[in-house]
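Note that one protein chain of the assembly has been removed; the remaining protein chains are unaltered in position.
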Amino acid sequence: MKTPLIAAGLALAFALSGQAEEKPVLKVYTYSSFASDWGPGPQIEKAFEKECGCDLQWVTAGDGAALLGRLRLEGEKTEADVVLGLDTNLIVRARETGLFARAPEAAAFDNLPIPWTDPDFLPFDWGYFAFVHDRNRLAKAPGSFRDLAAAPDDLRIVIEDPRSSTPGLGLLLWVKAVYGDKAAEIWRRLKPKIVTVTKGWSEAYGMFLEGEADMVLSYTTSPAYHINVEKDDSKAAAIFDEGHYMQIEVMGITRTSNRPELARRFVRFMLSDEAQAIIPVTNWMYPVRMPPEGLPRGFEQLVPREKAILLPPEEAARLRDAALAEWLAVMSE
Amino acid sequence: MLVLDDLVLERGNFRLAADWSLAKGRRLALIGPSGAGKSTLLDAIAGFLTPRRGRILWQGRDITSLPPAARPMTILFQDHNLLPHLDVFANVAIGLDPRLKLAPEDERKVRAVLTRVGLAGLEGRRPAALSGGQRSRVALARALARARPLLLLDEPFAALGPAMRAEMLDLVCETAAESGATVLLVTHQPEDARRLGDLASVVVEGRAAPPVPVEALLAAPPAALARYLGPGE
Partner (left out) sequence: MKGGANPLVWIGGGAAALVLLLAFGTLAALALRAESASGLGPGDWAAIRFTLLQALISAALSVLLALPVARALARRHFPGKRLLTTLLGAPFILPVIVAVLGIVTIFGRRGLVNAALAALGLPPIEIYGLGGIVLAHVFFNLPLATRLFLQAHLSIPAEHFRLAAALGFSDRAVRRHLERPAIARVLPGAFVTILLLCLTSFAVALTLGGGPRATTIELAIYQAFTFDFDLGRAALLALVELALCAVAASSALAAGTAPEAAPSLVAAPWRPDGRSPAARIVDGGWILLAALFLLLPTGSIALGGLVHLADLPAAIWPALGRSLLVALAAMTLTLSLALGLAGLALALEGRWGRVIEGIGFLPLATSPMVLGAGLFILLFPTFPPRTLALPVTALVNGVMSLPFALRALLPEMRQIEADHGRLADALGLVGLARLRRLHLPLLARPLGFSAGLTAALSMGDLGVIALFATPTEATLPMQVQLLMASYRMGAASAAALVLLLASLALFWIFDRGGRAHARA
């Protein structure tokens, strides 16, 4: 059984080394699920390569935070031309690396609820954090953090740890943005309902699907996956009247890139109708520009524009450590 | 008297039959090539192997289905007779009480048998610090301390040199004579059988022959034994 395996290995090695050298190569750093077979990566790559005459290569790290960590490890020597998949909470620290160049001019983002002004990073998709539940198990979901905090303790939720996951950090800032000095009080009342705090989104969502919790911290667009792929209407996001914290995923071009023109072209491509139409049904997030053919079912806007919450990057960076300390203190009580 | 009544033993494809008796106080050497079933026979008498057929009797009492410890015997193996983590004294004492809680007279008995086999003063040593001969003496001391009427020896001295082996066999003969014990010795050395100096039984070709005087047997060996002994004897 070894021989075919060795043959397969050699074939793989040749396939890797034998990639056509004549085409210019564009290296895009992103988080791994973006570039996976089930993410937007393969379709984006195919579409972009068709028009650029280049070779687009994904280089991945675990998630947005790990992506930034990797970039900092590589420093000036990084091979990245474009970094795609940081979010607004990471922008300040990403800028501090000094590795990013100015973003190219871009037209308005008609599907983004807030105006975008960052000079270095451009958004490519976004979503609202929300608690997702199964209508068959929980008929009437709470309509606000206050409702959730006041719900009986047998309503159980599962959340992600802010130290190891971006949704976890999003929830931390969501509560902080809405409740400010009273955030600790909300956490104290939420605590008995928290089944557990997981390392990442996958563990939390998996436990929710196993029935371990009634609600899970995810996105308002999560039910769209179940509707469109599984033809399952039972999952729903609870809409909170305090508003919903946004996660805006951004991309930036590195200062060190030796193909800046190609990099800018890719960034513009990510904002094209073609790429923006791929995003919703592969990354299960909202596009920043409305594709002409509209959006599939499950992407209806349930949160009114004025209820969109986002701490400006500088403020998120400033509040982060104190909010985390507060959360840790309450959760360890 | 030890009686093997129409005894048939099976171990896998191997089969051994024996149908004879041995008077109390006699010393019998079981002699034959390796793999002939000498140890299998000893295992059956000791209670480690349930016979396929037949009975084993001691002094008229059927002991065929008794567990090993309930039988009137004590046994010495070829190897691993001593527990490596216990000292010499405890290795003997454990033959009297597995919990090692000894009454004063039992303690005196242990010291006495150790003196008898020439190990006085070595009570505190671990087996690893003893020579091969000394280890055999500890094992024999335990057998003496247990003072059971049947002493089964499964080649316990095979690893010793000729002089030491002869010495140990003499010690066995002396102590058995003192206590009146009946001895069964497994060996493949004719000189061991001679040294034991009483009866011998040839174990070969699936059968343990009835005991006969050892000198007579070795003087005119049956064909199968002659083949085993070779032209030298």
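Every chain is named by a letter (A and B) in the order it is written, and numbering of its residues begins at 1.
Operating definition for what follows: a contact is a pair of C-beta atoms (placed from the backbone, for glycine too) under 8 Å apart; a residue touches a chain by one contact, two chains touch by 3 or more.
Predicted model, so just to flag it, every value in this text is computed and none were measured.
Undergrad: Among B:Lys24, B:Arg53 or B:His85, single out the residue that touches the unshown chain.
TA: Going through B:Lys24, B:Arg53 or B:His85 one by one, B:His85 is the residue touching the chain not shown.
Undergrad: Just to verify: which one of A:Arg135, A:Lys199 or A:Arg318 makes contact with the chain not shown?
TA: A:Lys199
Undergrad: Of B:Leu16, B:Leu30, B:Ala46 or B:Leu217, which one is in contact with the hidden chain?
TA: B:Ala46
Undergrad: Residues on chain A that touch the omitted chain in the whole complex?
TA: 2, 5-6, 8-9, 12, 16-17, 32-33, 35-39, 41, 57-62, 65-66, 68-70, 72-74, 77, 79, 93, 156, 161-164, 194-199, 201-203, 205-207, 209-213, 222, 225-226, 229, 284, 327-328, 331-332
Undergrad: Name, in rising order, the residues on chain B that touch the hidden chain in the full complex.
TA: 46-48, 67-70, 73-75, 77-81, 83-86, 94-95, 98-99, 146
Here is the rule we use: only the chains that are shown with their structure count from here on.
Undergrad: Go ahead and note the Å separation of the Cα centroids belonging to chain A and chain B.
TA: Measuring from centre to centre gives 80 Å for this pair.
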